[in-house]
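Questions regarding the structure given below will be posed in turn.
Just one protein chain is left out here, and the rest sit where they should.
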Amino acid sequence: MADQLDLLWPVLIPIMTAALAACFWYNIKAQRIISFIGLVLLFAASVKLTMTVVEHGVIAKQFGGWAPPFGISFVADPLAAALVAITGLLALTVGIFGFYDVRARHERAGFYPLFHGMITGVNGAFLTGDAFNLYVWFEVMLVTSLGLLVISRSREQLDGTIKYGILNLFGTILFLIGLALLYGATGTLNMADLARVLPGMTMTPGLMTAAMLFLAAFAIKAGLFPLFFWLPASYHTATFAVGAIFAGLLTKVGVYATFRTFTLLFLIEGDTLRYVFTFIAAMTMITGVFGAAVQWNIRRILSFHIISQIGYMLMGLAIATPIAWAGAAFYIIHHIIVKANLFLLAGAIRAAGGSDDLRKTGGLLKSHPWLAVLFLIPALSLAGLPPLSGFWAKFLVIDASLRAEYYGLAAVALVVGVLTLFSMMKIWMEAFWKASPVKPSRRRYVPVAFIIPIVMLGAVTMTIGLFAEPFVTFARDAGEVLVDPPLYIAPVFGAEAAAEAGALISGEAIEADIIENGAAEGVEEEVR
Amino acid sequence: MRSIILVASTRIFFIAMVVVSLWILLRGHNEPGGGFIGGLMGAAAFATLAFAAGVDDARKMLRIHPAVLMGVGLVLAAVSGLPGVFLNGSYLQHQWLEVPLGLFDLKLGTTLVFDIGVYFVVIGGVLSFMFRLYEEDQG
Partner (left out) sequence: MTFLYAAAIAAYSGCGLYLMLSRHVVRIILGLALLTNGAIFLIFFSGRIGSMVPAVIPLGDQELALDAANSLPQALALTAIVIGFALTAFAVALLVAAYKRLDTLDAREMTAAEDMGSPFLPPGGRPEPAVKPAEEPAAAGKKSDEVKTNG
């Protein structure tokens, strides 16, 4: 019982921090202290949650003492728990970065309440086991992130925020329409309950529409191929601390929701859905990396790379084998750390070189050699060079795609990896290697508050890279739960209901095999 | 466009609206009403005042910044769930306390704290937007 309460704190702590910070609206110093205490507590709580999940497997909790399908349930499987832990780490590091980056007028405009409100939304979205509740957390996240994005009220931010806001708002409305159709068809919105009910239902046009609306909505949130335009239009305008947390977390909530929906509710078993996902994954990778190639603003380059990297995660989902899902889970975690670190480094480069336009900066290798080293760690990790975390992430996903005989997808992934390296080398050449185009009038210093989080996140990247074994094992566990919906249902409804659902799912699969031809059966066998 | 009639009558209506909003807040548990609707009415009272007599007057009447009100409300709502954690092991499971007062029993619950929290959040949330929009309009 006490263990299940671990689910509560990663959401309740940031809510309380945000609320208390808002109570001290005029006392900035008190807000800073409250915020920092909140971040430390949040990190501790999220680590505790992950340890509980590692120990006990999937855990679930009903709020308000209501029985499962009626009350809101929170469920933590290994993937969700790991994401919550990473959120805790990232919030803490960005909080430290913010000591210098967050200006007094941002603080007066409500930075701390908004920041913790956004963390609440992110953690809530990861942990909730109720589809409608997921919508609510999406909106919490959206409204607070809008506030954070526009916090300087500059022309660029207002422009970026309008684009970000309108397209994301449209995405959540699509999600809401999908929820309405799903509720009309099934009569429930509890995810575990849906996983129990849906395998027994025929795929009516209404359900298919709901599935596609979910895909479109999450595609907007995650920045998938045809719907990513808001992302490079807005992320580079935020302040550096905000940009880093956005780059790390917000799109990954969309990716997580896609995974949850298409592993638990609508299974990628038919060829149609798999084809759609494969196509989107490949196009996302390619467009992202080519979009980055022409840009000159560091964070715009990195924004386009978020898109191409999300293609890799979706590629894992599209292949739909346990190892592919494990690889994708590993990829998400690696990417959050690396991408946030690169956005923080963009801030450090700006502080050291005076501009985040690559054409106006340069010569940093001579003036800040250690910054160059710190940049290379996440940059090479993003491109997938051993022995860094990105190598293992790419290796797992591409290995899975070769095993499942998706050679085209694997080739695309490898080529995109090389192009990513090209982009990272472009930043390196322009910002560090090239002589500075303007004579620096004075020596610029990078504040210590910038270096600590960059070193912390770089160390995590190195650790995952050098001691990959436990992390891969953990990702395998996460993949196991994704493959086996009864593992998710059992903590909510009990083992019996889970077994029934399991029989229904496998029965459905066998039936589908009989109806389809023998070739499909062979693939099916290999998947199991 | 400041009209004396509007300003004068608003002062009276403001009090009436706040009283009614509190009444709706308190009757909320067993009858239609509650923190959200009460909060909207309370916010409407302040918004009317801001419309008629100016945002400065309304801000003075509210005394604290709307964001602070939102924070206080959120703290109340979040804290109201905590007794359930320690007594039943379930967050937001509400607890009841019956106070006999001779003539009738006064039933107090943590839901009341939650509702008051919602009331404050709604007033704070609506007003922080409303005041800013009025100010943009006037200045």
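The first chain written gets the first letter, and so on, giving A and B; residue counts start at 1 in each chain.
Please note the rule applied: contacts are C-beta pairs under 8 Å (C-beta built on N, C-alpha and C of every residue); 3 or more make two chains touch, one makes a residue touch a chain.
Values in this document were obtained by computation on a predicted structure and should not be read as measured data.
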Remark   = Of the candidates A:K61, A:K221 or A:R300, the residue in contact with the absent chain is A:R300
Note = Of A:L8, A:L134 or A:V150, the residue that touches the missing chain is A:V150
Query = Among A:A30, A:M51 or A:L176, which residue is in contact with the omitted chain in the full complex?
reply = A:L176
Remark   = Absent-chain interface residues of subunit B come out as 30-32, 36, 125-126, 129, 132-133, 136
Key: Absent-chain interface as seen on subunit A, which is shown   = 132, 135-136, 139, 142-143, 146-147, 150, 153-163, 165-166, 169-170, 173, 176-177, 179-181, 183-184, 189, 233-234, 236-237, 294-298, 300, 356-360
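The definition used in the following text is that only the chains that are shown with their structure count from here on.
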Request  = Go ahead and note the Å separation of the Cα centroids belonging to subunit A and subunit B.
outcome  = 36
Remark   = The residues of subunit A that touch subunit B in their complex are 1-2, 4-5, 8, 12, 15-16, 18-26, 61-65, 110, 113
Ask   = Which of the residues in subunit B end up touching subunit A in this complex?
value = 65, 67-68, 70-75, 78, 84-85, 88-94
